[in-house]
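Here you go, one structure.
As you look at this complex, bear in mind that one protein chain is not there, while each of the others sits in place.
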Amino acid sequence: MAITSPERLWWKQPVCGQEKLWISIALVWCIFITAIMPYWHFFGKQNPSQEYYRVSPVKYGAIVDKFTAKHKVGEEAGIPVVDPPPGDIFIAGSQFVWHPILKLKSGRTYRLHLSSTDMVHGFSVYPMNMNFMAVPDMDYVLTIQPDKAGEFFIICNEFCGGGHHTMTGKIIVS
Amino acid sequence: MIEESKKAEEKIPYWQVFYDDIMLLFFLSAAITFISFTVWGLMEIGNTPVMPDYTF
Amino acid sequence: MAGKNGHEFEAPGSFVLIMTFFAVFVLVYLLNWKYLSDLWPIN
Partner (left out) sequence: MEDFRVCPATGLKVHKPAELLIKINAVTAIVFILIGGLMALLLALTKIPAIHLLPSDLFYRFLTLHGIAMLVAWIIFFEAAILYFTSAVLLNCRLAAVKVAWLAYGLMLGGALMAAVEILIGNADCMFTSYPPLQAHHLYYLGVILFAVGAILVCCVFFGTLAVAKHEKTYEGSLPLVTFGAAAAAIIAIVTLAHGAIIFVPTWLWALGVIQHIDAPAYRLIFWGFGHSSQQINVCAMVAVWYLIAAVTVGAKPVNQRVCRTAFVLYILFIDIASEHHILVDPGFSAAHKAWNTGYFMHLAVLASMIHALAVPSAIEIALRKKGHTQGYFEWLKKAPWGNPSFSAMVWSIAGFGFLGGITGVTFGTEQINIIAHNTWRITGHFHSTVVAGTTMSFMGLTYIVLPLIFRKEVAFPKLAKFQPHVFGVGIWTMAIFMMFSGSFGMPRRHWDITFSDAAFSIPFDQTAMMALHIFGVGAIIAVIGGGMFVLVSVATLLIGKDIK
């Protein structure tokens, strides 16, 4: 019984064929799901970025402001819209807005810098369902290549304070 | 039974002794977790380079 | 009682159940890779 001590030499009890077969199948599967992660790093197109830098929230906020001023083309819902050339682009999460609104071109490669100027925020692109964390003190560089045109919304999906549910943003791909 | 008494004399297999050693298992568990997850992770955070300046 | 000679299937019903489980597991897992590959290329 499982609730009493086993026989003295329980180690020597042979494993029956059924369990052996299942453990083998399970082991092979575990090796497969392990190997697929490094495989995808080399041959897959969607991988979490490995590029990140230390930056204070104040400095990051200043960089985003300068970037916004340089490329600003308009305003929507009180949030500045920028139309930057391919290369380094910046977005900041702060209570309770994602700014600026980015205008991107389909098929071009961008280095999207993601960070927060206050709390930990969750960066979730809707309806594509792509999720990353925006952590203060860390500049997270995502090299992205938008391949579909359209309007994408950004939702904050990490609780960041009372107005968390109002925290949205936008990326426009043309 | 004859077989039983024979079994009683037989030495307990090495692996069985290992599995019964709860303290050893505890130290291995703590060591693996702290080295593989916590300490390595903290080292990576600590070694993060500083963001370069961007001028516009 | 179990595994006296180490080769019989003494719980065939459970084996069928576990194979069903495994099939669902593989299906769900691979389907998620498919959804992932629909995203923008990102690195």
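Chains here go by letter, A, B and C, matching the order in which they are written, and residues are numbered from 1 within each.
We take it that a contact is a pair of C-beta atoms (placed from the backbone, for glycine too) under 8 Å apart; a residue touches a chain by one contact, two chains touch by 3 or more.
For clarity, every value in this text was computed on a predicted model and none was experimentally measured.
Engineer: Which of the displayed chains are touched by the chain that has been omitted?
Structural biologist: The undisplayed chain, in the complete complex, is in contact with A, B, C.
Engineer: Pick from A:84, A:100 or A:122: which residue touches the chain that isn't shown?
Structural biologist: Of all options in A:84, A:100 or A:122, contact with the hidden chain holds for A:122.
Engineer: Provide the residue numbers of chain C that touch the chain removed from this figure.
Structural biologist: 1-3, 10-18, 21, 24-25, 28-29, 32-33, 35-36, 39, 42
Engineer: Just the residue numbers, please: which parts of chain B touch the chain that's not shown?
Structural biologist: Chain B touches the chain not shown through residues 16, 19-20, 22, 25-26, 28-30, 32-34, 36-38, 40-42, 44-45, 48.
Engineer: For chain A, which residues reach the chain that was dropped from this view?
Structural biologist: 1-8, 10-11, 13, 15-16, 18-19, 22-23, 26-27, 29-31, 33-34, 36-38, 40-41, 44, 46-50, 52, 77-79, 97, 114, 118-120, 122, 124-133, 135-140, 153, 155-170
Simple rule for what comes next: only the chains that are shown with their structure count from here on.
Engineer: Just the number, please: Cα centre separation of chain B and chain C in whole Å.
Structural biologist: Distance between chain centres: 27 Å.
Engineer: Among all residues of chain A, which ones touch two or more of the remaining chains?
Structural biologist: none
Engineer: Using the touch definition from the top, which residues of chain B touch two or more other chains?
Structural biologist: none
Engineer: Per the contact definition, I'd like the list of chain A residues that touch chain B in the complex.
Structural biologist: It comes out as residues 8-12, 52-55, 59-60, 63, 66-67, 69-70, 88, 138-139.
Engineer: Note which residues of chain C are touching chain A in the complex, please.
Structural biologist: Against chain A, the touching part of chain C is residues 2-3, 5-12, 15, 18, 22, 25-26, 29, 33, 35-37, 39-43.
Engineer: For chain B, which residues are in contact with chain A within the complex?
Structural biologist: Within the complex, chain B contacts chain A at residues 7-8, 10, 12-13, 15-16, 19, 48-52, 54, 56.
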